[in-house]
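Excluded from the complex is one protein chain; the other protein chains are retained at their positions.
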Amino acid sequence: MSRWLTEGLLTHKPTTAYPARPESTAGISPGLPVPSSELTGQALEQLVSMCRVGALSKEKNTLGFDDGRCIHCMRCKGKSPKELEWDDSYEWARLTKLGEKNLAKLSASFKASLYIRTIDAGACAACLTEISLLAGPNYNMHRLGFFMTPTPRKADVLLVSGPVTDHMRDHLLEAYDSMPEPKRVIAVGACAMTGGVFGPSFTCAAGLSDMIPVDVVVPGCPPPPLALLHALLVLTGRKQQAEKIRALGSDRS
Amino acid sequence: MQDSLKEFISANFARIELQEHKNGQTILEAECQPGDLVEFCRCLFCDQHMYYAMLVVEESAEQWIIKHVFYAPSGEMLHVLVRLPLAQTILPSIATQVHAADWHEREAEDLFGLTFEGHPRLGDFVLHDHWPEGTNPMRSSFDASQSLPPGKQASDWQPIRLLESEGSFAMPIGPIYSDVSESALFVLETVGEDVLRTIPRLFYKHRGIEKLAEGQKAHDVLLLAERFSGTASFAHTLAFCRAMETIGQIQIPARAQSIRLFVAELERVRHHVSALAKLCASTALAVAASQASILEEQMLRLSCKLSGHRFLFGMNTIGGLSMDIPEELFRQVLQESQEVGGRLLRLRRKLTRTSSFLDRLQDVGVISQQDARAHAMLGPAARACGISMDLRQALPYGPYGDASSLHIPTEQEGDGYARMRIFFEEIQVSLQLMKDALETMPKGPVAAENADCGAGAALGWSEAPGGGTFHWVRTDEEGKVLRWRLGTPSFANWHGFHLAAEKFAFQDFPIILASMGLSVAESDR
Partner (left out) sequence: MIVKEILIVFFALCAAGSVISLLTKKAHLVISIFGSLASVSLVATGILGLGLGKPLNWSQWSFPIFGQMHFHIDGITSILLLLTGVVALPVSIFSNGYLQRYLGKYSLRSFGVMYHLLLASIAAVFVTWDVMSFLVSWEAMSVLSYLCVNFEHRHEENTHAGLLMLVMGEVGTLAIAISMFILGSAGGGLDFESLRLGAQELGPGASWAVFLLSFFGFGVKAGIVPVNTWLPRAHPAAPANISALLSGVILNLGLYGIIRMNLDLAPVVSVNQGLVVVITGSITALVGILYATIDNDMKRMLAHSSIENIGIITAVFGAGLVFSASSDPTLAGLAFIAAFYHLINHSIYKALLFLGAGSVDARSGTRDMNRLGGLIKIMPWTSLMFLIGAMSIAALPPLNGFVSEWLALQTFLQSATLSSTSSTLVRVTFVLCGAALALTAALAVTCFVKAFAMSFLGKARSAQARSAKPAGGTTRLSMGILALTCIALGLLPTYVIPKLDESVNVPRQRHAVESLVPAFFRPQDANPIMDKAFVDEFHDLGAQVGKGLLPGRGLVVLHRGQARNPVVFAMSTSYTVIVLGLLLAMVFLLVHLFTRKRTQKTRAVWAGGLENLPPELTYTATGFSNPVRVVFNTVFRPQKTETRHQNVARHFRSAVSKQWEVVHLADRWVTGPIVHVLDKLAHLAASMHSGRINAYAAYMLMALVLVLLAGHLFT
């Protein structure tokens, strides 16, 4: 065992400085497009037609962008005649209306420590990989007072990924009902926000907002760990939420 | 190569019609009457030692076309075809002889409403009990866009329990269990400490992507192929693109082939590192789990540097790749990957010297070679039982060309430790492949000029990190997908999972689960 102890001690600390300082290492985020008002006319039409998931849209001759639908398919990246701006940051999480209301009456204990139950409601496992990395040394959410728990009975936050398949719906509701008050819900990724590429359909719902009240949404497919960390910080009022500008689509709250 | 098989069939099964289709790829089709099906398939599987890939059911306007796809390590591929009038929904089950077809037939029974006569265990499978009776979502008459009214999960669901001992009971694990886990239910039958049988109940994550794909443009289906199983996304898109490229007879530029190989191997490394991280975590070896987790994150960042996406989404397109990557970046990625490989070797050395870790892996979750073959298990799980099957070598495709010299690591024990060694070995093999690919990488375009496909049908396959994956695609004239059938490695390996999870102590369950390296999303689709 001492071998592992020395091994652990000798490994340099890989933990990110976020949220104290922004993280800028390459490869931490796939980025999201930034809609700019400069795009017009045919270039705009072309861009919108490239987007197969309806994230880019034409709104009064300007480019609209719905971050809940974007799945980083990269088809709009570097393809349009006029370069679409691409944002490599990761602070994407937003509060819903309910989330904003709840944030005001947030109890102090939530800010110190928060227990999280993750639920896979039909995710492709990429989201889950990113969530499980949160507890790894690179992101080490424990230092910020966030912990995973196996039972919703002890959980403060439900982290739901996936479009909510028909088979998982009742189990998700059961878990939500089992949580003690006060409770919060984070919808992780495009699937949980809008159903992503899968829903709504005969097997999947259009995300979980129809089923349980959602406090924070994190766009991305999958949202990288730092975006998830941001979401948790936004939920506890320790970070500002993403600017609204990105969410020109309807606000799902 | 196919000749000996052809001779064998015409000599022994005179009534079976053999046809050869040449549509970019050569497909040998053996059409037989329902009456001959079972004996013929048994002969292929048991006597000719062919492998079972998957069952493809197609519903055309006037008839059912039901194909059992077999392949052999020597490169032969055979589709055993049965045609039935639409009104007839009963056909013989081959699962009693070809056990590998068991779950495929059960799935078809649920999704198409076909009845496989003689199958010992049909019923609640892909569609759980609460689906209305007679709902067969894969039938063409079913509207996939409709939202079904939320069905209430049957609260009186009972697993089929087989353990007959005084005081036996079952322990449920899931569908929501552990800290972060994919949703699946395991019912462990036990009399106390020793678990004697495990019943996995999957398809909690069934998203019906085969149905969703129907009528969509191939480029849109590609998004589904990419995202139904995020942990092996590149391998699945590769198989899907290859099927489409075969249909459209699209020539892939040499550079694209080379990059595809590089990226596919990169994904394999990342997948295996992730599996190893889970395995270390399951044995509660915190330092090793952390080390592996750091390496996993490093591989994800490398993937992102290379493709812009941490899980390599959006890279593959029909006809090649969506982007070119500068030489310099490749070198950097290769170099960093090799660093990861070096650190993995170090981790492996430490792990194999930790007796408390080995004790928990050795002789745990043992699968015999015979059982693994009968269940048509694939990938590292099968190679740990001594089955040297790898599609890169057996059915060399696209970037692999002639890969007969490929080193395929195999182990004989079939236990958790053997599977761990396979993961470690394959990472080193993949790193070597990446290095070779980069050395010989030609210059040129990365995508075919014209990537339009017409009508046709083809099978695409690739060796995903978890094992061989098969994508069968049929398109219409506009290039819309009519039928997309997936045979994924996790589906095959979950079928054999119960073999590893018999006769073990309860606390070994997470280890067995982690050592198999299975994905629920890939199986549930």
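Each chain gets a letter, A and B, in the order it is written, and its residues are counted from 1.
Going forward, a contact is a pair of C-beta atoms (placed from the backbone, for glycine too) under 8 Å apart; a residue touches a chain by one contact, two chains touch by 3 or more.
It should be emphasised that the depicted structure is a prediction, and the values quoted were computed from it without experimental measurement.
**Q** Can you list the shown chains that the omitted chain is in contact with?
**A** In the entire complex, chains touched by the missing one are A, B.
**Q** Write down which of B:62, B:166 or B:439 is the residue touching the left-out chain.
**A** Looking across B:62, B:166 or B:439, the contact with the absent chain belongs to B:166.
**Q** Determine which one of B:8, B:142 or B:177 touches the chain that has been left out.
**A** Among B:8, B:142 or B:177, only B:177 touches the chain that is not shown.
**Q** Touching the absent chain in the whole complex: find that residue among B:197, B:236, B:309 or B:392.
**A** B:197
**Q** Check the options B:185, B:241 or B:256 and report the residue that touches the missing chain.
**A** B:185
**Q** Can you name the residues of chain A that touch the chain not displayed here?
**A** So the residues of chain A touching the unseen chain are 151-153, 170-172, 174-175, 177-178, 180-181.
**Q** Determine and list the chain B residues touching the chain excluded from the picture.
**A** Chain B touches the missing chain through residues 95-97, 99, 102, 120-121, 153, 155-156, 158, 161-177, 185, 187, 189-194, 196-197, 371, 374-375, 498, 502-503.
Heads up, the rule we're going with is that only the chains that are shown with their structure count from here on.
**Q** Just give me the whole-number Å value for how far the CA centre of chain A lies from that of chain B.
**A** 28
**Q** Write out the stretch or stretches of chain A touching chain B in their complex.
**A** Touching chain B: residues 1, 3-5, 7-8, 11, 14, 25-31, 52-53, 71-75, 77-78, 117-133, 135-138, 148-150, 152, 162-163, 165-171, 175, 196-205, 221-222, 224 of chain A.
**Q** Please give the residue numbers of chain B that touch chain A in the complex, ascending.
**A** Within the complex, chain B touches chain A at residues 128, 137, 142-148, 150-153, 175-183, 203-209, 211-212, 219-220, 223-224, 227-231, 233, 274, 277, 285-288, 290-291, 293-294, 296-297, 300-305, 308-311, 313-315, 322-323, 350, 353-354, 356, 519-522, 524.
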